[in-house]
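Sharing a structure here in structure tokens format.
All protein chains of the complex are present and in place, except for one that has been dropped.
And then subunit A:
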Amino acid sequence: MKKRKPKLAVWKFASCDGCQLSLLDCEDELLDIVGAVEIAYFLEASRATVSGPYDISLVEGSITTPHDAERIHKIRKVSKYLITIGACATAGGIQALRNFKDVKEFISIVYANPSYIETLSKSTPISDHVFVDFELRGCPINKYQLIEVISAFLNNRKPNIPSYSVCVECKRNGNVCVMVSSGTPCLGPVVQAGCGAICPSYQRGCYGCFGPKETPNVFSLSEHFLKNGLSSADIVRVLRNFNSYAEPFRKGSEAYER
């Protein structure tokens, strides 16, 4: 008897679509993916959909509206495994910058008819709303990590997704530390690996696309930045990026805002 292929669904919330695009971007591996799973719901790829339940749901985007806050519960109900992908889904994304301000003020400035806008005061990660089986970080996610997570779930094993710093990848690559060798501020020591240390490989500091690493010492790094010429305002800006609402970065930026 032929084994039924596991059904994969891809869902979108408040996001730029870049992370789902990583799935299509798999190119060389795409045929293997289609061979291993049935892509049952993936609107960016096809409007033909297969009804649930689904074995794996990949969820992109953050929760920003009352409607989405309800919709995510429905998705959780029809999903065996729910995996969030990208900084929006795992930390609230760039749109979580609103969390530090009054969203009503934004609406009044941006929209001609603010009364049409129904939005939540904060952009929040999926895990604030439903149980999440695995969080895959990145802005955008790394396609090889995505394939690794899907393979791991299909083979009932733990994904090899490290939570240590970007520095580990950077050093394995043989990169020269940009902070030590030229004083470039780099978030690498407090940011989770996964991107392959792209920016430091091109002699730029890490922007923190993959969010805080395990046990990050944001305070120590920030103090080091201060000593090397950054202002408190600079530190707030550095920490308020794609993962601004991830707790260690949020607490860090709030401390330097005062």
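In this section, a residue touches a chain if its C-beta (ideal position, glycine included) is under 8 Å from a C-beta of that chain, and two chains touch if they have at least 3 such contacts; residues count from 1.
Following the convention adopted for this analysis, contacts and distances are computed from a predicted model.
Participant: Match the chain absent from this complex view to the correct UniProt protein name in "L-lactate dehydrogenase complex protein LldE", "Penicillin-binding protein 2", "Carbohydrate ABC transporter permease" or "4Fe-4S dicluster domain-containing protein".
Facilitator: The chain we cannot see is, by its UniProt record, "4Fe-4S dicluster domain-containing protein".
Participant: Touching the left-out chain: which of A:I72, A:V130 or A:C167?
Facilitator: A:C167
Participant: Which of A:L24, A:A69, A:I117 or A:C177 sits in contact with the chain that's absent?
Facilitator: Result: among the candidates, A:C177 touches the missing chain.
Participant: Decide which residue listed in A:L154, A:I198, A:L230 or A:A255 touches the omitted chain of the complex.
Facilitator: Final answer for the missing-chain contact: A:L154.
Participant: Over the whole complex, note the residues of subunit A touching the chain we left out.
Facilitator: 29, 32-33, 35-36, 147-148, 150-152, 154-155, 157, 160, 162-165, 167-168, 171-177, 179-183, 186, 188-190, 203, 214-217, 220-221, 223-224
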